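Just one protein chain is left out here, and the rest sit where they should.
The first chain written gets the first letter, and so on, giving A and B; residue counts start at 1 in each chain.
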Amino acid sequence: MATANPIDYLPIIIQFIVAIGFVIFGMIGSHLLGPKKHSKVKDDSFECGIEAQGNARLPFNVKYFLTAILFVLFDVEVIFMYPWAVNFRDNLGNGTWFWEMILFVVFLMLGFLYIIKKGALDWD
Amino acid sequence: MKAIIILSALGLATMFVGVYNFKKALLPMILLGLLAVIGINTMEWNTNIHYYNDMLYFDNWAVSFTNLILAVSILVFLLSGQYFKKNTDHLEDNYSIIIFTIIGAILMVSYSNLAMLFIGIETLSISLYILAGSKKTSLASNEASLKYFLMGSFATGFLLFGIVLLYGASGTFHLHGIKDYVIENHASLPTIFYVGILLMMVGLAFKISIVPFHFWTADVYEGSPTLITAFMATVVKIAGFAAFLRLFFTCFSSITEHFVPILCILAVLTMFLGNITAVYQNNFKRMLAFSSISHAGYMLLAIIALKESSFIAILLYTAAYSVATITAFAVLLMIKAAHQENDSIDTFNGLAKRSPFMAFTLTIAMLSLAGIPITGGFFAKYYLFANTISAGYTWLVVLAVFNSAIGVYYYFKVIIAAYFKEGSEEKLSIFPAYQLVLIITAIATLLLGILPGLITEMM
Partner (left out) sequence: MTEIPLQHILFLSTALFFIGVYGFFTRKNMITMLMSVELILNSVNINFIAFNKYLFADKLDGIFFTIFIIVIAAAEAAVAIAIIINLYRSHKSIDVDETNEMKY
């Protein structure tokens, strides 16, 4: 294995500094350079349209959480396809190689069909 | 192995049969399916096949523990028909999750790779977190679910850290690979290997509620829906102990001196704390929770003995314990079905007059749990203790017998309530399914006590 000196990690440190520096620069710069006009209308969250009402930190509708949870579940399953795909070319001769993944996807799809049938994705 | 595949298909089928509104067909389909799985599973007897790159190994122990789990599940499903009658909204969800739990349990009794152990435990646990909270409107049920989840996932972390340390030392997940590694490096095992054993022990002890990792048990058993408690108290214990014994017997039986002293201390603590706390409980479900902790203490003796015959001891003991526990919960469910939303032991008052049959079966179950002769519990305890004595731990058995004597006190409290206390005079009618379950469990308990040779000679 190639040897590495602590100095070799310098680019990473520089990248960190640049990233943090850009954020600081952007925040301070826009604060200093931008024109400042204060008025009741200007300080509203939304300058046009209907007036903002109430607190922004209202509880979300639980439907959002449901969708988010389902997304996480189906999203993570994709991880199993990576090792399969990486070795796809080497295993083309292996008869069941392709169908195993099809079976896996069929199971996933059955789960998907189930949540649709259960109405978990209905918005009303 | 075929059992797992068929059960997965059954679980999926259950989901979709429910969704397409054939809810009436669910229970018969599941019961037939489970019976068929028992038959198919029994055909693997003596085949000793290694499946999937040696991920699973179905030896005779795996086959018999699988059959025990399936038989207990059939009893639970027989009870479930009435239990879910009022609330059928999520019937198919409950049923399919129970089936997935069974799959997890089967993985736990048949693994030969730590990855499979992990997946089995998680399939079992995650399904049970949901089942514990399945009574959505009940505060206690939600709370039980949360406590079970927090403790369970924390234990999983320990188990995983144990697995990773074993992997770091030996470089393999295969039980036989680890065994070979231990034998080769017997003199110079690295420290992380011992820490790994210790952490895995902690993780597994959480799952089977060994003191000092027991504190979730009472709350979870009390808060969960009663039927789920019955399922949890039996199937999880069977699978947990089978997994514990399989791991320690296969891998670490040549270095017992490093962990058996710890297990001895845990066993003594578990027995005493479980029994003494159970004496003070007025809630029947809590009492059974602490009694299950004390039974875990007795069963730990089989793991301390760590011999081939420990498998028979655990098999007999879990069988006797599960059957008796199912009886107790079935009687409780039946009484609660008559509009008494109360789990106190007082609900059994005057049961002998209200329904002599239920009082009789409850008595058999309590005698079996207490370990009184001619019931299954007695013989199982006898075999377990004899097995431990022959391994040279007589002092532990003396303490265990002393504890059984404490146990008799609180089990008899229930019998006394049923026979000698005055309660409501109203006759209790009994559902046919419950009657069937009670008859089966009573016969099984007596059969295990009178003809234990049926199981011990088969092995």
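Criterion: a residue touches a chain if its C-beta (ideal position, glycine included) is under 8 Å from a C-beta of that chain, and two chains touch if they have at least 3 such contacts.
All of these numbers come straight from a predicted model, not from anything done at the bench.
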Practice item. Check the whole complex and report which displayed chains the hidden chain contacts. Key: A, B
Point to revise | Of B:57, B:84 or B:149, the residue in touch with the unshown chain | key: B:149
Point to revise | Options B:30, B:62 or B:126, residue touching the unrepresented chain | key: B:126
Practice item. Using the definition of touch stated at the top, determine which of B:16, B:161 or B:360 touches the missing chain. Key: B:161
Practice item. Touching the hidden chain in the full complex, which residues of subunit B are there? Just list them. Key: 115, 118-119, 122, 126, 129-130, 133, 136-137, 139-140, 142-147, 149-150, 153-154, 156-157, 160-161, 163-165, 167-168, 171-173, 218-219, 222-223
Review point. What is the set of subunit A residues that contact the non-displayed chain in the whole complex?
Key: 1, 3-6, 62, 65, 69-70, 72-73, 75-77, 79-80, 83
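Note that in this section only the chains that are shown with their structure count from here on.
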Point to revise | subunit A-facing residues of subunit B, complex | key: 12, 15-16, 19-20
Practice item. Quick one: which bits of subunit A touch subunit B in the complex? Just the residue numbers, please. Key: 107, 110, 113-114, 117-118
